[in-house]
Structures are given as structure tokens and as C-alpha cells.
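Submitted below is the structure of interest, expressed as C-alpha cells.
The complex is shown incomplete by one protein chain, all other protein chains being positioned as in the whole.
Per-chain residue numbering starts at 1, and chain names A, B and C are given in the order in which the chains are listed.
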Amino acid sequence: MHFQGEQTINTSVEKVWAFFMDPNAVAQCAPGFQSMEILGPDHFKPKLAIGVGAVKVTFTLDVTLEDMREPSHAAMAAHGMAAGSGVDMRAAMDLTPESATTTHMNWTADVNVSGTLASMGARLLEGVAHKQTDNFFSCLREKLEAAPA
Amino acid sequence: MTAPIIRGMGHSVKRKEDARFLRGKGTYIDDVKLPGMLYMDIVRSPYAHANITKIDASKALALPGVLAVITGKDLDAAGLAWMPTLMGDKQMVLPIDRVVYQAQEVAAVIATERYIAADAVALVEVEYEPLQPVIDPFKALQADSPLVRPDREQKTNHIWHWEAGDAAQTDAAFQQAEVVIQQDLYIPRIHVSSIETCGCVASFDKVAGKLTIYMTTQAPHVIRTVFSLVSGIPEHKIRVISPDIGGGFGGKVPVYPGYVIATVASLQTGHPIKWIEDRSENLQADSFARDYHISAELAAKRDGTIQALRVKTLADHGAFDAAANPSKFPAGLFSIITGSYNLDAAHVEVDGVYTNKPPGGVAYRCSFRVTEAVHTIERLVDRLAQELHMDPADVRFKNFIQPEQFPYKSPTGWEYDSGNYPAALRKAMEKVGYADLRREQAEKRARGDLMGIGISTFTEIVGAGPSHTFDILGIKMFDSAEIRVHPTGSAIVRIGVQSQGQGHETTFAQIVAEELGLPVENITVEHGDTDTAPYGLGTYASRSTPTAGAATAVAARKIREKAKHIAAHLLEVSPDDLEWTDHQFQVKGAPSRVVTMTQIAFAAYTNHPQGMEAGLEAVDYYDPPNLTFPFGAYICVVDIDRGTGAVTIRRFVAVDDCGNIINPMIVEGQIHGGLTMGMAPSLMEAITYDENGNMQQGTLMEYLLPTAMETPAWETDKTTTPSPHHPFGAKGVGESATVGAPPAIANAVVDALSHLGVTHMDIPITPWAVYSILEQAGAAEV
Amino acid sequence: MTTQSVTLTINGEPYTAQVEPRLLLVHFIREVANLTGTHIGCDTTSCGACTILVNGVPAKSCTLFAVQVNGADIRTVEGLEQGDTLSPVQQGFFEEHGLQCGFCTPGMMMTATALLARNPDPSELEIRQAISGNLCRCTGYVNIVKSIQHAAKQMREAQATPTPVTVGAEAGQA
Partner (left out) sequence: MIPNTFEYVAPTSVLEATGLLQQHGADAKLLAGGQSLIPLMKFRLASPAYLIDLQHIPELTTLEERDDGLVIGAMVCESALESSALIRSRYPGIAETSAVVADPLVRNFATIGGNLAHADPANDHPAMMLATRATIIADGARGHRAIPIDDFLVDTFQTSLNPDEILVEIRVPRAAAHTGSAYTKFERKVGDYAIAAVAAQLTLDGDTCTQAGIGLTNVGPKAIRASAAEQFLIGKQMSDEAVIREAARLAAQAAEPTADLRGPAEYKRNVVRTLAARTLRTAAQRARNAS
């Protein structure tokens, strides 16, 4: 599944970048965030209860940051297993300063779900994954804009 | 003395096996419980193609009640990480470092209880490194495709090439043809999905050194031999028992890794190990059927005379070539593709390909690859009729092999035993009211309503086989029967084939009843236990009656020959003075001087002639001189909803000819079931994969087995053309309907839409495929 | 692991056991009560091989926890035969060849039993609708429909003339 989007964030590109360098801050936007283990500056393991309504599966994702080009480009790869299912995701974002206090963000995410979730949830998976990915990026914007200047 | 009432051939004897099934007293695999039994559950791969970088079982092993977690490395140490397939390939039992299809077995958990085993499966942590999966068989053959099987010497996804017929002669016929019909067809991957899934209970008795495996298998004897060869355990120390089988249809022929792992676990723990698949495991990992990409051409004259057939096929075999075909036939009996028609030439090619999908290529209630063949020729004949503006029935009548041409040598090398194709089609047309239906169709079409009439006049090829041609792993495809008549005139029959619902306990008793003149209720039939039953190749490909049925009749005739000498002794006449009349021996010309088989049986143990061995028993290993060729004429009538594209089967008339019939009730039941399993893939069932190799029909919510509401009230009838070489003229019937029904349905739908320019639709014919045609033609309801 | 005491009356016999709440009713019947005539064919409430009667209502016992039906009156295939007399539904399946491999048969017969209890004279369509939650892979349903019609007829006739159902010779053999 391929998702993409763009948004303008009312914060400087430096602040946006700094926010992304703080895994604890970013994790607050991850769906169903429960806890996180930090293994290094670019390697984290958040525990997420992903799902909606009655369906809920707890994944421990293995997240690594890659291709970091401050302050304009960041990418991450995540992989997790639970309930006979695998989730693999690659996400990337490009930041462009629009002004001193606004930043334009283009993002893409490729999500692959395998196993039980894919075969049981196929009819709903794309819609739900799309929404959760959208929510993640709009949550980032909200958190950034809410942060004290 | 009145002749005994025996109820042999041709009687609709009610089934003996029903007594236990009706009371819930059948013993299916999950009903087997042994003292000290442990449970196995399997960790499976969510990925279609991935490296395994780590398996951590520590959390699972820490769970109370968990005794072991078995991985590929454990099996490798015992030399059992791979096993041979029936097709000369090898297959992973458990992977050492790499998975090659989704839901492949990765590790097995052994626990004291079923629920604990399931909990432990969730605790086994496996790390994967996903690889690009090979999903499309055509791309699999491109040079840049990833390799599914780097373990093989040949670094290609191409497995084998097979062909039959005469290429040069066929090409020549095409060069001169007045009309050439070309059609690509895809016969999709499907799954038998018997209501009982697969499973086993493996029990190793350390003291006796004997391994007993209760297993959902259609072929217990072959399994025993293979297990002995692979494990090194002497064959007399292995006993395979097929309990009652909750439907087989071909899906219970292969050896699945679960059987092997459970056996290893029992050998290691000394406990019986039970393994039962759940439905998703069954659908996702067990052997599939079909998956043939066919490109076919028919050469004909303008007057509708068919001259030649040319076919190229790509066969998607998944990650291992684990089909269940006779060894010399990697594409099964696909070369029956010339069907019921008298062709001058034919050439058929098939190429097998590896992909990252489960292995298989087993039957789906059909003889080896016959469904694919029949669908192709029956669709092509309809296309030819359409092209030439002829009625599809007329084209068939014009091209049928005529009754006097039998035995008929086909251009791909088969010798058809017997048939009367025009008679079957005429009967079907009368029964369905063909002319009236055509009139109704014309009227409806004028009003814009859509109905279609589809014909299929198929020829089956079953009963493998003559042993000079047919073997499985070198074991010749004979089959066997052993009959022992008890002193008081009852008998036990043991056979090498295995019922999965066909009613062998009844029909084989009827064969013996007929041949020996004993009442059917006095005859017990046993099968499925390799310690007691004679060696046989098993039940699939409609071979039970043609092979083991023949063996039963021949064994009974051996007994009858001995009985004749005892009868002569009792009547104090020469055996030459006796004749077998009304199921008893009678002195020629003296109807009052008779002895019954019951009297003879008693004498065989109490008063047998001096110099003769006591007892009354015989065994026969029957090697059929040829295959048998059942056939039929099916006509399907469909209505199409212009608002949704939904296809409804209004009527379906099936006229079958399976030679002489043992039990008409059971034959009719087999045809009903076969028709339903022919309809299912025509309109509903199919297995598809997404680009990551996720199987998209992993439950019965998405894999669409028909209910009583989608299934029409089948109408059946028969003609009878005995097989000239079978001891009692039978041919086999279990799969005819599955083979014959799909083209009748597809032809009916195409017929309903033909005036809109439609010439072909692949199966399953979905409502959206139909609707899209209606929409484009402006024929949809608005 | 928490367990709860569950008591079920199955075919008139009481069964009590301490069970985990997650124990599926079908496993209570098969493993605790050892009545293996009730089968399991899927994981998604699709096939009906596990159909039993809960207080007379047909239910898929793989989609109920045993704790949910604590105290209930359960009837399974083993409870159809009365003494040595097959029930009309069993007799119908025998006479009309309504079964082949026999795996779906217990569930199918329980559904049919409940249908005929509420509708003594169902049409073919009503029968097909009633059994549409029970999958059969062998028979193509034609003879199952006939079996249920046979049973319905027999039950109506028995009501008219109260003679007990006789057991067929073969069906009597166990």
C-alpha cells in the first residue's frame, strides 16, 4: 500500500527537524503508542497497539532512521511481527521552508502487511492503514504547532 | 431351493457406513485420542519469500506445558529437513534459513494441551528479512527474476517441459486450415477444502520399536513406503491407519510437512503427537489444484469439421513440484485434451514453473489435469460454433468419435475403451428440451433479457493405470483386494484403496455379493490399515472401481473357481457338469440340484475334498490393461441479472456414462457432489495472491464454498456403455461431473452474451465481469 | 490461569468441569464430554460442522464459549437416537443418501432437527435456506434436501398415526 500527502506546518524547518530527532516526541503520534525502548540515536523499538474498534494487535516495531539529510530529508524503516502477521513500512519526508515560520512537508509511506492481518482484514486494511498513516502525519503537525514557540 | 437375495450389482443398497456416521460414531482424525498424547501446533511464515535470520523459542519453552520447539535445524541434524515429493523434486519439511511461500511451516511447538500449544506458537519469535517474492509465473521465467529455488543446480524457475502428440503433423494441419480459433484460458488456482482439514496422530512405541500413524490420507500404503524410505525405519515397523476421512478430493494425497514433524516429535518424545490443521492453515498451505495458463488453437474446415489442436501451457507449481501425478506424467493426463472429438492431429506442451506460492498441483475432485483439458477443448468447440454461426450441438455431432470407432486411438496416444457420445448428447437435449430453450432464448433476447444454454460433452480418463506406463515413485499403479469367506457364509474383504465418502464399505460388498452369491449384509469391507489391508495405491483420480473394484471381482472369481470344485464334491458330479446360475451352482439341466455359496463355505472348512486346501479365500493384485474413459453430456441453462451481472443456474441436466453401475444411488450422489464442485470454481472459488504473495482467500469467508442456496437442483440421467476390458464393465464416476460441469456453465454464460460480441470468459465468472460486458454493450439495467 | 465451573446438560446427562473462560463450547463437548460426533471445520463461523442445539436453538458451537452457555440444555448428534430408534432426520438421511463422508452430517442433522421442530412441512426453498449455514462438500445438497423432506413426511405421518419409527436393517448395525 502506498500513501502520500503534504501539509504546511506553522513552525520553522529547524524546529520541525529537531522534533523529529526526538523519538519520544514522534512516538506520541504513533497509533496506539504504549511504550518505547531506545537502542540508539537512530534505532528504536516502540510498542504499539495497532487497530481500530474491536480489532487490536500489539506490535513491537523495530524502527531505524535512514538517509538523514538535515534539515530537508528523513526516512525510516519499520518492521514488526504479531498475531501471525508481519508489518513492514518505509516512510520518507521532505521538508522545505516556506518562510521563517512555516515549513512544507511532503511525505510518502509504503506499508506492507502480511499474514493473518492481510488475509483476514484485506477488505478493510487499506482504508484503516490509510487513515492511520494520515493521522500520524497530521498529529505531527498538531504537536509541532502546539509546541511553545 | 430359491436363490439367495444378494443385492449385488445395480442395487441401490443403503450404505453400511452410515450406521456410525448418523450416530456421530465415526472416527475422524481429531477423534483419535491416545494415552499420554501431546499436541503439536505450527509457527508459520507471514512472508511469501524471506530469509530467516533468527528463531528464538525461549519464551515459548518457558511456558508451562510446552515440551519442545522443533526447527529446521533440529530436523537437519536428523537429515529430515527436506523430503522427496512424488514428482522427483524435494520439499522443505521445516526451513533452515529461508521461507518460500506464505504460511509455510517455520517451527513446531509440542505441548501438553491444544490451547497451550497455540499460546506457545505466538511466543516463538522469528526474525525475517523479506525478499522479493515471485508471484507471476510469466515473470518467473524472465532472466531478472529472483530465484525461488537457489538450492537447485539449475539456476532458473523453469522446472520441466513436457509434450505429447505430433508437432509437425499438427503444424501442417494448421497451415492448411480454413478456420483457426485461438483462445487463451486461465484455469485458476483452487483448493479442495474438504470440510475436515488434514491432521495426524503419530505414535511411536519405543518398546516394540513400532511407529503407528493415524493420518488423513487417501493413500496409506504409499505413505508407509515413503516414510520407511525417508526415515530408515523398516516398513514392517510402520503402520499407517486412515481413519474415517472427512472428504479428500485429492487434497489428502500429498505428504504434508506436519505429518513428518509430528512423526519426528513422537520418535523423539516417545509420546503420541496429535496435529490438526485449522482452516486457514489448510487453505493457505495445503496443496492447491489447477493454476494452468493455457494458450490453445483449433484448426477446422468451414463446414465445422475439426482437424487439429495446438496447445501451449504454463503450469504454476508453487515453490516445490509436489503435484500428485504418476511419475512419468508431470502434466498428468492433460493430453486427453482432444476430448470426445475425432481429430487428425494434436500437439500439447506444458512448462512447469516455480513461484513463491504453496506447492501442489493436486486434483480437485478430478483425474490428473483432466479438468483443465476438458475446459479447453469444450470452450474451443463452442468458439468454433460461434465463429461459424453453427449450433454448438451440431458442431459436436459433426465431430464426435463415432460408436463404431472404439477402441479409438487419439492423436496424443490414448486408446479410448468405449463410448457412445451422440447418444448421451441426444438424451441430454431431450431431457432439457433443447429446441424449446433455444426458442425461449430468442424471444427473451428480443425483449433484452439474457439467458444462455451451454453444452459440455466431455471424455474423462480414469483408473490409472496399466503398470507399464503408470507408477508413483516407481510403485506400479495396480490395486488390490483380499477376500476371505467364513465357514457360515459371511465374508471379509480388504482393499488397497481408501474411502473418503464414496461408500466403499457398501459398493465393494456388492461386488463380492454379485460374484459369490452371498447376501450383501454378510460382507464386511475393511480398508485404510496398512497392517491388515493388501498393498494398494489409494483412492484418487476415480480409480477405486476401475482398479480395486476389478481386483475384488477377480479375487471373487478365483474363490468361485475353487467353490465350483467343492460344489462338485458336494453334489457328487464333475465340476464340468456345473453352471453358475442365479448366484449358485446348479447341475446343468437339473435345476433342483443346487448348492449355495453358504453351503460351499461351510464345506470348505468342514467337508472339503481330500487333496484340496481347506478354506475359501483369495487375493488379487489387478493391473488394468488400459484406463477407462467415462463420458457425459451436460447442458446448463443460465439467467443473467442485467442489474448486477449475477448468473443463476436455472437448470442443469447431466447425462453420465460410467459403464456398468454397482450402486445407482451412490453414483447419483457422486454426480451431485461432482457437479457442485464443478460449479464452485466456475462461478465462485478462486485463489489469488497480492503482489507480496499474501493469499487473499485464507478463510471460508473469502474462499467461497457454495451453500444449498447457490447450488441448483441437479437433474441427472445416464447411458450405459460398459468398459470392454473391466471385469464387470465399470469405468469410475467420482470426478466426471467436476470435470464436465465447468465448460457447460462457462459456455452457457458466453452463449447468453454472445450477441453482444462475447466469445470467451475465464472462470470464475464473477458478476462484475459479466456486468462490465453489459455496461460496455449498453445492455445493463439502468 | 482463572477457571470457572461450567455445568451443561448434554443429551440429558449432566457434565461439570472447571474450565478456562476461553474454552470453546465445541471443545467442551468434544474434549470434556468426549462426544466427538460434533466436528470442527473452520475458524470463522462459516461451515456449521459444529452445529448443536442450545436449549433447542441450533448454534455453531465453535463460536460460543462454554461459560456463555453455563446451565444450558445441549443436544448433539449423539442425542438424536432414542433407544435403538433413529430419529426421523437420521432415518431420512439414511434412506435418501443424504451423507457421503459424514463429516458435515451431524451439524446438518441438528439444523434439520431444529427446522422440523418449528416447521413440520417446509418447502424445498425453506429447507435450502435453513441449511445455508451448513456447508457440505460431498453431496451437492440435493439428497440432503430429500432427506429432510423424507423426515418431515415421516414425522407428519407419525403424528397422524402414532407408530414408532422402525430402524432399517443396515442402519441398525453399529
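Please note the rule applied: a contact is a pair of C-beta atoms (placed from the backbone, for glycine too) under 8 Å apart; a residue touches a chain by one contact, two chains touch by 3 or more.
Nothing here was measured: the structure is a model prediction, and the numbers come from that model.
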{"item": "Listed residues B:Tyr115, B:Phe204 or B:Tyr540, member touching the removed chain", "value": "B:Tyr115"}
{"item": "Residue of B:Phe329, B:Phe400 or B:Tyr771 touching the missing chain in the full complex", "value": "B:Tyr771"}
{"item": "Given C:Asn11, C:Gln100, C:Asn134 or C:Ser147, the one touching the chain that is not displayed", "value": "C:Asn134"}
{"item": "Residues of chain A in contact with the chain not shown", "value": "51-58, 83-84, 116-117, 120-124, 126-128, 131"}
{"item": "Residues from chain B at the interface with the omitted partner, ascending", "value": "114-115, 118-119, 122, 278-280, 643-646, 684, 688, 696-697, 701-702, 704-707, 709-710, 766-768, 771-772, 775, 780-782"}
{"item": "Sites on chain C contacted by the missing partner chain, in the whole complex", "value": "1-2, 4, 20-22, 24, 43-46, 48, 51, 57-60, 63-65, 67-68, 111, 129-130, 132-134"}
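Here, only the chains that are shown with their structure count from here on.
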{"item": "Category of the chain touch graph - line, ring, star, complete, other", "value": "line"}
{"item": "Pair of chains with maximal C-beta contact number", "value": "B-C"}
{"item": "Gap in Å, rounded to a whole number, between the CA centres of chain C and chain A", "value": "51"}
{"item": "Rounded Å distance between chain A and chain B, as computed from the means of their C-alpha atoms", "value": "50"}
{"item": "Computed distance of Cα centres, chain C from chain B, in Å", "value": "29"}
{"item": "Shared-contact residues (touching 2 or more other chains) in chain B", "value": "280, 699"}
{"item": "Interface hub residues of chain A, defined as touching at least two other chains", "value": "none"}
{"item": "Chain C residues touching chain B - in the complex, by the definition given at the top", "value": "20, 22-23, 27, 30-31, 35-44, 46-47, 49, 76-78, 80-81, 86, 90, 93-95, 97, 99-106, 109, 124, 127-129, 131-145, 168-174"}
{"item": "Interface residues, chain A side, partner chain B - complex", "value": "81, 83-86, 88, 112-116, 118-120, 122"}
{"item": "List of chain B residues in touch with chain A within their complex", "value": "44-48, 102-103, 122, 125-126, 128, 130, 280, 284, 690, 692-699, 702"}
